[in-house]
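Okay, so here's the structure we're looking at.
A single protein chain has been omitted; all remaining protein chains appear in their positions.
As written, the chains take the letters A and B, and residue 1 is the first residue of each chain.
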Amino acid sequence: MSISKISSELFHKLVGLAALELTAAEGAYLLTEMNHQLSSVNALLQVPLEEGIQPTLHGIQCLGAGPRADAWQPFPTPGEILAGAPETEDGMFAVPDVKGAK
Amino acid sequence: MKDYEVVIGLETHIQLNTQTKIFCSCKADSWEAAPNTNICPVCSGMPGVLPVLNREAVHKGALLAAAMHAEINPVSHFDRKNYFYPDLPKGYQITQFDEPIGKGGYLDLHMPDGVTRRVRIHKLHLEEDAGKTKLDHGLRLVDFNRCGVPLVEMVTEPDLRSAEEASQYLTQLRQLLRWIGVSEADMERGHLRCDANVSIRERGSQVLNTKTEIKNVNSIDAVRQAIIEETKRQIELVEAGGRVVSYTLDWDADTGKLSMMRSKETEADYRYFREPDLLPVVLTEEEITRVKAELPELPLERKARFEADYGLSAYDAEILTSERGLSDYFEAAVASFGGEAKTVSNWMMNDLSRLMNDLGKTASELVLTPALLAEIIRMVEEGKITAATGKSLLRKVEESGREPAQIVEAEGLAVIADSDALREQIQSVLDGAITEVESFRAGKESLLGWFVGQVMRATGGKADPKRTREILLELLRK
Partner (left out) sequence: MSLNQLSALEVAARVRAGELSAREALEASLAQIHAVDGQQGSLEQKPLDPSEEQKVHAFIRLTEDLARQQADEIDRKLSAGEDPGMLAGVPVSIKDIFTLQGIETTAASRILWNFKPPYTATSVQKLIDAGALILGKVNLDEFTFGSSSESSAFKPAPNNPWDPSRVPGGSSGGSTASVAAEEVALSLGTDTGGSIRQPAAFCGVVGVKPTYGRVSRYGLMAFSSSLDCPGPIARNVSDAALMLQVIAGNDSKDSTSSVVPTSNYLDALKEGVKGLRVGLSPDYTHLFYPDFETGELAMESIQKEISDSVQHAASVLADLGAEIVENVPLPNAKYGIPTYFVVSRVEAASNLHRFDGVKYGYRTPVEVDDLQDLIRRTRAEGFGSEVKLRILMGMYLSSEGYAANYYQRALKVRAMIRRDFDCAFDPHGEHRLDVILTPTTATTSFKRNDVFGNTVRMQYSDQMTVSANHAGLPAVSVPGGLDADNLPIGIQFIGPDFREDLILRAGYAYEQATLDEAWRSVRPAVLRQEVAK
């Protein structure tokens, strides 16, 4: 059985969606590897799914403490969060404008 | 020109009035806060930190679902909606996709012309708000204070048929949100935000044509105007042989104009998947029953009951049920008064309402409690004070917080009903108005009102009006 491969066109669309940029060599390598990985992933398509099997998110049935109480506990040093930013202005995170937005 | 009808669906974002954000313990409300001061590693999207769900957000979401007659989902899930935008610090929004807290539901709109329009709810789910960005000389500045504020996104089916209905929907929704206490629903502060999906079709047709989405409408009036504008534009376009294109439109409240924001032809792929950092939200049958039981009598039900049980006019009942605190006040005052509900209604519709307006207070904020109001009304009804004194007592009680009876006593405001004392006062008024007495006796009986007024002025409004009239007639006709 031959398996579907990710086309170069789809690959470039994914690169855009992922907000990445690749050199030609990097792109060629990554696309080859993706298609190799896909040959492994495609084994899933041949798995005979058990009747009525429900998808699982964590494998295990998680027993958490449940939702928290609605009580205010301020983070002590919000200023440190802002201080770590590459660029700030007037107490705000600063970035170049978004193209095409108002 | 063909006969067109407009088809409208509204997408609302409702900010829940919890104390804290939905996934972290920062304050939900940052209205007064300087930018990026009400943030923590969780809501600012730092790596390695995790969301922890606020129980109260779930509770208020469920309460709203119940109020919308939606089915409360016993097991709902959170999902990630992935996209890049600087106001979304994690690069995904935690929202509910295919298993939201509420399923189905509707709101019945009672239009002023008596028509009832059932607006079905297509979607009702919990999610987190994004931050705010603003443009400043070429830079985009980002404030994360609003990130993680709990929202309910509620989307209607395209069931609305006019700009009026759309604005009526928002009015009733806002009333309901405040009534059940889940949101302050202040549109100016963004507690209630609305996008409108608008399309047109020939009347009688059942097709849904291409729609445009109007964003950034932040008052009920703006929604109405924007829909009217957009309907007009679409009709003119189609009449001229054009075709409506799926666009996002921005409403500029200052100019009253719509402008194209972007084409919606290429929908983004948000790659929704279950949020692995959160567990399913489980509401037991018992909890769901409790939420439903907690749901108060809703405005329309209460209005109908006020008309039926208290004999109020539709108009009075509507005003008195416009806000839950006001209607609770009314019922408490009626119960405390024990007499005619209509009397309480009159007091509230006129003098109390004026007082509240002057002071900028809601009913529940008044110092003048329902019991105190009832006491004042009772004193008037029993003739212990005059209506005028009663009216002036409203403000005195509100401002001093003292018992009405105490004020009456201390300021000597009780009605002068004692015949001798009153007779003396009246006699001295007549003694000072010889000309008028003569005119009266000459047949100008319409002067009686004038005499009553003079007595009232002389007694500071405390004279019992009925007794005054009797004594006046007796003395004048002598």
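Assume a contact is a pair of C-beta atoms (placed from the backbone, for glycine too) under 8 Å apart; a residue touches a chain by one contact, two chains touch by 3 or more.
Worth saying up front: this structure is predicted, and the values here are computed from it rather than measured.
A.B. asks: Let's see if you follow the contact definition: name the visible chains touching the chain that is missing.
C.D. replies: Taken over the complete structure, the missing chain's partners among displayed chains are A, B.
A.B. asks: In the full complex, which bits of chain A touch the chain not displayed? Write them out.
C.D. replies: Its contact residues with the unshown chain are 1-3, 6, 10-11, 14-15, 17-22, 26, 29-30, 33-37, 39-47, 49-50, 53-60, 62-65, 68, 77, 80-81, 84-87, 93, 95-99.
A.B. asks: Suppose we count only contacts with the excluded chain; which residues of chain B make the list?
C.D. replies: Residues 41, 44-53, 80, 82, 84, 86, 89-92, 140, 142, 269, 271, 273, 276-279 of chain B touch the chain absent from view.
Keep this in mind: only the chains that are shown with their structure count from here on.
A.B. asks: In their shared complex, at which residues does chain B touch chain A?
C.D. replies: 18-20, 24-27, 34-41, 44, 46, 52-58, 84-86, 135-136, 138-144, 250, 261-262, 269, 274, 276, 279, 281
A.B. asks: Mind pulling up the chain A residues that touch chain B in the complex?
C.D. replies: The touching residues are 17, 19, 57-58, 62, 64, 66-75, 78-79, 81-82, 89-98, 100, 102.
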